[in-house]
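Here's a structure for you.
All protein chains but one are shown at their positions in the complex.
Naming follows writing order (A and B), and every chain is counted from residue 1.
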Amino acid sequence: MSAVPLLKVKDVSKFYGSRIGCRNVSFELYPGEVLAVVGESGSGKTTLLSCLSTRLMPSSGMIEYHMRDGLYRDLAHMGEAERRFLMRTDWGFVHQNPAEGLRMTVSAGANVGERLMAVGDRHYGNIRATAGDWLRRVEIEEDRIDDQPRAFSGGMRQRLQIARNLVTAPRLVFMDEPTGGLDVSVQARLLDLVRGLVHDLGLAAIIVTHDLAVARLLSHRMMVMKDGAVIEQGLTDRVLDDPREPYTQLLVSSILQV
Amino acid sequence: MHALEEYGLMHVKLYEDIARNGHIATTYAYPVKVEGRYVMDPSPTPKFDNPKMHMSEALQLFGAGREKRIYAVPPYTEVVSLDFEDHPFEIQKFDKPCALCGAESVYLDEVVLDDKGGRMFVCSDTDHCEDRQAHGHAGPMLARPKPESQEAAE
């Protein structure tokens, strides 16, 4: 495990006028660590994710990222072009709705290849081979490489979105309810796939979910959010097996046992 | 898009071309990179003429009214057509010069002469072609008194 954090988050707050999005969130994320942010809708978890991934500017606080050159950069002081470049090379963002993260009218191969081309890959044969390899890794038949995601099922689209994000070997991936819109059986397959990829690639990930089973399966650590604040955090199995806060106990006791 | 240097989609278009046709089938509005920084689509110029933009002594202006877009390329500017290492940018090759004015290294349109497979290649830029003819240049099919070729040429 690396000794320095990939992401340092300090007292991040976001206000929408007088309404609180999230407040005073602080944590550090290390390479290879998977952090689940759980809470109900309106708890601030999505606002926090937007702030962390620079899609929203925090009202106060600081987010620093450990760049590949070994220096920390304050995300708020990065230029838009540089942030976007980071976003499409060193980071990934998996949306709940794959249509938001994919180009629906462009082939599966080009969806995966686009990020390679964006970082300067100029060999068609290699791009196509890499795209094919990634389709296989996310369990999409390679002969679907020229089909558009419009023709794919929800589960396949989500797997394609994951391939598109991981192809440039990012170090940090944000996921917003990655299994949200899927059938239960499809969810299990996707979770298992994500779990394997995160482990094999040594990815750091921040996963926003309201599903504690997703947090249990994928994350090392979790934060529970309520009314914009982190009310409990710790090792995932500690928080789930020995929840301390009233709200966390309520959440954990509300899970349907099968 | 230009400020953020997000041109991935331009290459995606070329990728899709090769995936569908086995080669880059885009023949006009073929994207170029200017001074190693800006990507533009020089429509409606055929890609045949893309290389002529490189280090051109002329100021080049491209406008697209509907897209509210205008590009100006200063004289003596580097203009390189986008491509792939294993699918390099290529222009169409014509075996013969223009059938009417004899011009070489210009983009030619194919003109079908009859329904028996007869055809000829003539300058796409008809102004330029007539200008050359007026100045006495002649292609192999101009002077011949064949009725069908004259019809087609008119």
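A few notes on this one:
Here is the rule we use: a contact is a pair of C-beta atoms (placed from the backbone, for glycine too) under 8 Å apart; a residue touches a chain by one contact, two chains touch by 3 or more.
Note that in this section contacts and distances are computed from a predicted model.
Between the names "Stage V sporulation protein AE", "Phosphonate C-P lyase system protein PhnL", "ATP synthase gamma chain" or "ABC transporter permease", the one given in UniProt for the chain missing from this structure view is "Phosphonate C-P lyase system protein PhnL". Shown chains touched by the missing chain in the whole complex: A. In the complete assembly, the contact with the undisplayed chain comes from A:250, out of A:99, A:129, A:169 or A:250. Considering the whole complex, the residue from A:7, A:75 or A:191 that touches the absent chain is A:191. Mapped onto chain A, the footprint of the missing chain covers residues 1, 30, 33, 188-189, 191-192, 195, 199, 217, 220-221, 234-235, 237-238, 241-242, 244-246, 249-250, 253.
Quick note on the criterion: only the chains that are shown with their structure count from here on.
Distance between chain centres (mean CA atoms), chain A to chain B: 45 Å.
Contact residues of chain A toward chain B in the complex are 80-81, 84-85, 88, 103, 106-107, 109-110, 113-115, 117-118, 122-125, 127-128, 145-146. Residues of chain B touching chain A in their complex: 3-9, 11-12, 15-16, 18-20, 83-87.
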